[in-house]
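Removed from the display is one protein chain of the complex; every other protein chain stays in position.
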Amino acid sequence: MKRAINILKKSELFKSIEEKDLGAMGQVLEQRSVQEGEILATQGDTATFFFVLKTGTILVALNDGKSALVNTTGDFIGLELLSSKGIYISTLTALTPCEIVVIPRDTFLEFIQDNSSAAATFMQAWSSYRSRTFPFLTEQDTPNMDYHY
Amino acid sequence: MEHLFVDFFQNTGFFLCDYRNIVMILVGLTFIYLGIAKDYEPLLLVPIGFGMLMGNIPVFQGLGLGIYENNSVLHYLYLGVTQGVYPPLIFLGIGAMTDFSTLLARPVLMLLGAAAQAGIFFTFLGALALGFAPNEAASIGIIGGADGPTAIFLTAKLAPKLIGPIAVAAYSYMALVPVIQPPIMRLLTTRKERLIRMEEPREVSKREKMLFPIVAFLLCCFLAPAALPLLGMLCFGNLLKEAVVTERLAVAARTSIIDSVTILLGVTVGASTQGDVFLTSQSVGIFFLGAFSFCIATACGLLFAKFMNLFLKSKINPLLGAAGVSAVPDSARVVQVVGQQEDPTNFLLMHAMAPNISGVIGSAVAAGVLWSFMS
Partner (left out) sequence: MEANVYGLDAINAYNGWAISVVGVTIVFTGLVMLSLAISQLHKVLDLWENRKELSLFKKKAPATDRIPVELTPGQKESARQFKLLAETLSDHFSLPKLLKLARISGIDHPHATLARLLEADIIVSDTQGYHVLNMTQFKTLVS
């Protein structure tokens, strides 16, 4: 579990969040090995996990034929799950043998909802990571801006 | 018995009504329709719209019913507006919900917010030229700050009789930002400029975010002490949010407090727009100047961004200048939309939030400056 948290800390999305703020999520992280060609998630299936990459290359494929590669330690896959009604919107295929950290979706959602300051830090980092890695994905709405003034 | 019925009928709204009440009731219904059916700023237009209905029910004077009668419930609730209590409380909530990271990551974007506030002073001059008194002109000018609470706060201090038309003008034009700004943005920028991609912002630490409200408050209020009520509450709310240990206070500020105050502010401002006060040639002038102020503020922000690019190595997309008009977050969204019409992969929204939020600070400072000049 400690090793899994260390991988998380290498992620630009998590590194500015303190370990204590990871809360329950820090307790349920799991490290897994994935074989070449293995499919981690299939588009349309019920979403149960988010992933953080330790080593290897993963192909993120969308239904319109577009795709992106995730191949840097700490890369995060799956935040679109927050708005996709609980289903995977991309198919994740390991192009090489990979080591990944698996985060249960419910635990991640609790982290986002319970800790607004860490969540805000995460969302900001996610926004720039997403625009860099998935520039062709349509942008989400303003964060937390229901109130107009 | 007959005369009882006659007396009763003479006290009904049907008897006391004149055409101005009907016009304002129709305006109120329009606001409610726009807010609910069209989703135009519903949190503002629905309370204001219903307040207009309440304020324009013809009532017999002396029964303590109308908002301008000293012993009426509406009057007591309206004191929060006239005494300048509600706007600072709203700013408390705004501070508690605002993330200043994008501003901290690239502070130079604050200047775009400053440039857009020039619209306030151009409008002030325009209002003077149209024959308004200086205190009225200052209240009208602040519409250009595109900040509802600030406009209401300053008007309550300088020209309380104009609160109704100024508030309605300010909130109406805020809702119309997606219509007003894009043509000006396209007119004043070239395609090449609109395609400029912004540098990724640097990471901002928690400590920076905690220190910012303290530094901002001290600096700005030492310079313009009259900005104290608005800026003080804005920065305090932000500190509550960033300090984390006071998270429950921040949650209260950005939910129950701001929502409650918004309800009371909206309803009472709407109720203050009684036909005989609202339907005057002054109001026409105010509406005209309000549109003018938004246009000028947008143009000033855009042109200043282009001016800054003459000196900057890492160019700014000049569209961000339009986000200096502090209609948060609508003008930032407009920048995103116009930018994406040129290049769908150019995400300007988070960058635009920086001048958008600095515009709030700028308009609060401008309000403080105008208040100190006019007092």
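Labels for the chains are A and B, by order of writing; each one numbers its residues from 1.
Simple rule for what comes next: a contact is a pair of C-beta atoms (placed from the backbone, for glycine too) under 8 Å apart; a residue touches a chain by one contact, two chains touch by 3 or more.
Note that the structure is predicted; figures quoted are calculated from it, not measured.
Touch with the chain that is not drawn comes from one residue among B:6, B:36, B:73 or B:125, which is B:125. Of the candidate positions B:44, B:104 or B:271, contact with the unshown chain belongs to B:104. With the whole complex as reference, residues 36-37, 57, 59, 61-62, 64-69, 91, 93-96, 134-136 of subunit A touch the missing chain. Touching the omitted chain from subunit B are residues 103-104, 107-108, 110-111, 113-115, 117-118, 120-122, 124-125, 128-134, 136-137, 202-205, 207-208, 211-212, 215-216, 219-220, 223-224, 282, 345, 358, 361-362, 365-366, 369-370, 373.
Keep this in mind: only the chains that are shown with their structure count from here on.
Taking each chain's centre as the average of its CA atoms, subunit A and subunit B sit 37 Å apart.
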